[in-house]
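All protein chains but one are shown at their positions in the complex.
Labels run A and B following the written order; every chain starts at residue 1.
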Amino acid sequence: MNSFKGFVIKEFKQIYRDTRTLVVLFGMPVLMLLIFGFAIRNEVNNAKVGVLDLAKDEVSSVIIQKISASKAFQIHAYLTSYDEVEAYFREGDIKEIIVFEKDFARNLTRSGSATIQLITDATDPNLANIVQTYTNAIVGDYAQELNASSMPVVGIKVHSKMLYNEELASVNLFVPGLIAVILMLVSALMTSISITKEKEMGNMEILLVSPLKPNHIIIGKVLPYLVLSVVNVFTILVLAKFVFGVPFVGSYLLFFAESILFIVTALSLGVFISSVANNQQTAMMVSLVVLLLPTILLSGFIFPIKSMPIPLQVISNIIPAKWFLVIVRGIMLKGSGILIIWQETAILIGITLVFITLSLKKFKVRLQ
Amino acid sequence: MSDLAIQTDGLTKVFGNFTAVDNISINVKKGEIFGFLGANGAGKTTAMKMLTGLLSPSSGDAKVSGYDVYSESELIKKNIGYMSQKFSLYDDLTPEENIRFYGGIYGLDSKQLSHKRKELIESLELGEVKKKLVGSLPLGWKQKLAFAISIIHEPNIVFLDEPTGGVDPITRRQFWERIYQVAESGVTVFVTTHYMDEAEYCDTVSIMVDGKIEAMDSPDNLKKTFETNSIEDIFIRLARAAKRGDR
Partner (left out) sequence: MRIIRFLLQKEFLQIFRNKAMLPIIFVIPVVQLLVLSFAATYELKEAKFALIDRDQSIASRELVSKLQATGYFILQSEFTSEVEAKIQLEKGEVSFIVEIPRDFQQLLSNNKATSIQLVIDAVDGSVANLINSYVNSIVRDYSATKAVNINVAGLQNIEQFSVKKISTQAINWYNPNLDYITYMVPGILVILVSMIGLFLSGMNIVREREIGTIEQLNVTPITKFQFMVGKLVPFWMIGMFDLLLGLALARFGFQIPFLGSLTTILIIAGIYLVLIQVLGLFISTITDTQQQAMFIAWFIMVVFILMGGLFTPIESMPMWAQKLTLANPIAYFIKIMRMVLLKGAGWKEVYEMVLIISVVAAGLLAVSVNRYKKTSG
């Protein structure tokens, strides 16, 4: 036990002495949260649009004014004919061109209907969709204003209530995902590399012939990263709450317990990778492909899992981050208690146990 | 050109407030085997790195093979061989491939290359392992190969940084026989070592303590001056006075 203590102390010292890495390890999560918290959003801001006003009457100019007043849009160009559309799109800045037909106002008063064409650059279908929706809303609002005086209230109204995230802020959605990515980076990637390094340098053999048990060695390697990760979780939480105003409805205790569970999962993954990889380069590439990209893409961090094809939905079930995201979003935004999220928790524990067992086996085999 | 292969005058290297090499002046004659002794941390490796152009000195002058270490380090590199303390061949290449690579970057043409390759494989008796990866060879063979490769371009001077660390006495013996052969062909050998018996093989021995050269002469003269009959004795006497221990 004494030698174990000494070993753990040595590991801590080694990591905490390397100031450059330490700065990165602590600074990076903060920076990441700040950048992404502000920058990764789904709302549209200042999208550049063009206007082709073939009518040039009072109605079209009012609508154009409303569009340019909206925060979502920035009118970047006034076109004079259809022929220019392609050139603007090819340049790539303009996402939508709003076309008012000839005699727009006259059509509206005479026949009661007029048409606006919304030509979008649909290379980004998502953006095209959003931009169209926004324009539609502006035009719709204007139409309602026009009719307000003469329309009686008829038909069905829909009262929508947005639960858990009233402002529909994407920060609220992304912060839990960022926690998962950062923890994967610090816990899994760093441990896998640091253990593989010992192997590559031949120090592992020295440790293995020492009186330390293999699982002690692993625990010793992993402990400093656990501490580091817990500190990181704490930092992120403080930032999320005070900088981004992300609500925290649920229990902090449960949140930290679940975070530590996820950190252990990530660490066990890192240990497993290091038991498979023979050099740091391999460890890095494996971590990249099986950890980081799936954590970003298949966990529901950015893209909803429900939108994916069935095979990928099935695969997403083995991604620990998916379960962690459900848990964290539940606790932070919905205030879920353990009764609601016990299944996800059980799955995370299961995944962790599988990887710990697998890596212990691997290390034993190496001993014989 | 003088008959000196290496000539230094007040060579010094300071890291921060630590003087690793303190004002050393040595002269190494062409074709001699120069033993560079010192305890761990005495500054041997730092001195050697300055002479090979890996580190630039803080002050003092040095000429290696007639070239200045400040301004002509790239010319020095053409004329010296170097075998570092850390084993420096590529573990994931075969002996043949290592020979080809280093020969190639020293500018040997393909005729010289294939000649050298055959010659080395034969003289080092690497025939049966020439297709194996270097990483799987025993340390003694690796070191012989590394030495052979460090002189593949037939340099004027070869620097060996503890070339025989960790190998058995028989292999060490063989290694020194190779060094003699090389020295006889006119190459200057500059070698650091921990083994005092090896010091006896040198033409000139210098002993470094705390970054300074405390003694420098032929082994016989040294013994006379210090009135003893072993270099080891002299070394221990001088090294005991050292103020800095293992770094």
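To be clear about the criterion, a contact is a pair of C-beta atoms (placed from the backbone, for glycine too) under 8 Å apart; a residue touches a chain by one contact, two chains touch by 3 or more.
Bear in mind that the values here come from a model prediction, so they are computed numbers and not experimental data.
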item: Options A:T135, A:S187 or A:T352, residue touching the unrepresented chain; value: A:T135
item: Of B:I24, B:L89 or B:A148, the residue in touch with the unshown chain; value: B:L89
item: Footprint left on chain A by the chain that the document does not show; value: 18, 20-21, 24-25, 28, 32, 35-36, 38-48, 85, 89-92, 95, 108-109, 112-129, 132-133, 135-136, 139-140, 142-143, 146-147, 150-170, 172-173, 181, 185, 189-190, 193-194, 197, 277-282, 284-286, 288-289, 292-293, 296-298, 302-304, 306-309, 312, 315, 326, 329-330, 333-334, 336, 340
item: Residue ranges of chain B at the interface with the undisplayed chain; value: 13, 15, 49, 52-56, 73-74, 77-78, 80, 82, 84, 86-93, 97, 100-102, 104-107, 133
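Methods note: only the chains that are shown with their structure count from here on.
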item: Gap in Å, rounded to a whole number, between the CA centres of chain B and chain A; value: 56
